[in-house]
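Heads up, one of the protein chains got dropped from this complex, but the rest are sitting where they should.
Let's turn to subunit A:
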Amino acid sequence: MKWVEVIVSFILTLSFLSFPSCGFQSDELLVDDEEFGLEGAPQHRSPEPIPTRSPPVTSPTRKRHSDLDSDSKIQFSLDHAFGDSDFSPAGTFSARLKTWSHGGQTLTKLRFSRNSFSDVEKEKFKNLLESDDFYRIRLPSNVLSPPGRDFIISSVKARCLPRESLDEHFVIHMEGVNVLAVNYGSPGSCPYPRNLKLPAKWSFSSHTVLKNSEQAPRAPVFTEEILGGENAEGEVVQPAERSFWAKYWMYLIPLGLIVMNAITQAMNMPEEQATGQVPAQGQLSAGAVQRGPSSAVRRR
């Protein structure tokens, strides 16, 4: 009975521990990549900004409440700057603002429409590429009353963006209606000696992800685990439980050699003479053996 309890609690804690941390993250990134692989393609064709959408990241508990909660649409803008220039509008995020029954507000269904580069901007961007400088973006820190307390700035070396088109990847960290931080960069890697490479198409393919905070796994609570301390100590003592061979090999090998030596001697000896002396050898070497290990124990 007790065992069943222990096993059940173990399974519960295990599932609880493992689920939110690892499963959550990898899941989200996969979905993200799939969607944008598909949606990014048509985007390059039209000069008009095409909204990309990102799957909202919501926890399952929140979904259950969704019927009760009201939605409203909001917009906030993305600004960009080339090197140290001033910020200018570069696109608009639009999202649904969900107001939960318990008073919290979160964004869902984030869409992003990117303005394409004007000729002046293209020129500026080329300069950035040549000088390996930073392309900077900013977002308001509060989406309801922009810019909030301060703008959220993020930047990336311009040479990281160009591929076929200009590939960019936003991860927006939210806390309610506040933007904490935005991670901006290329969706893939940007290997270090950054080479100058102009994009084939001067349009953006944007990927956006919204991230909310994760719950920390709780500390495991065992009701009837009293063995904890002992286990731990047992673990510490464990190295002492090495096998006899592992401990005393340095004594045993020479001993073995001696014994082998003695045996070969004995083999070589004629039968009639051997009786008197072989036991004497045996005793002596046995004495050496015994002294070795016993004093070794004392040393420890």
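Just so it is clear, contacts are C-beta pairs under 8 Å (C-beta built on N, C-alpha and C of every residue); 3 or more make two chains touch, one makes a residue touch a chain; residues count from 1.
In this section, contacts and distances are computed from a predicted model.
K.L.:
Tell me the UniProt name of the left-out chain, picking from "Nuclear pore complex protein Nup85", "Sodium/hydrogen exchanger", "AP-1 complex subunit mu-2-like" or "ER membrane protein complex subunit 1".
P.N.:
Hidden chain, UniProt protein name: "ER membrane protein complex subunit 1".
K.L.:
Looking at the whole complex, which of A:Ser77, A:Thr92 or A:Asn178 touches the chain that is not displayed?
P.N.:
Answer from the full complex: A:Asn178 touches the omitted chain.
K.L.:
By the contact criterion defined above, which parts of subunit A meet the unshown chain? Give residue numbers in ascending order.
P.N.:
On the side of subunit A, residues 10, 13-14, 17, 21-22, 25-26, 84, 132, 134, 136, 141-142, 148-157, 160, 169, 171, 173, 175-176, 178-181, 183, 185-194, 211, 213-222, 225, 228-229, 231-233, 235-236, 251, 254, 258, 261-262, 265, 269-270, 273, 277, 280-281, 284-285, 287-288, 291-292, 295-296, 298-299 touch the unshown chain.
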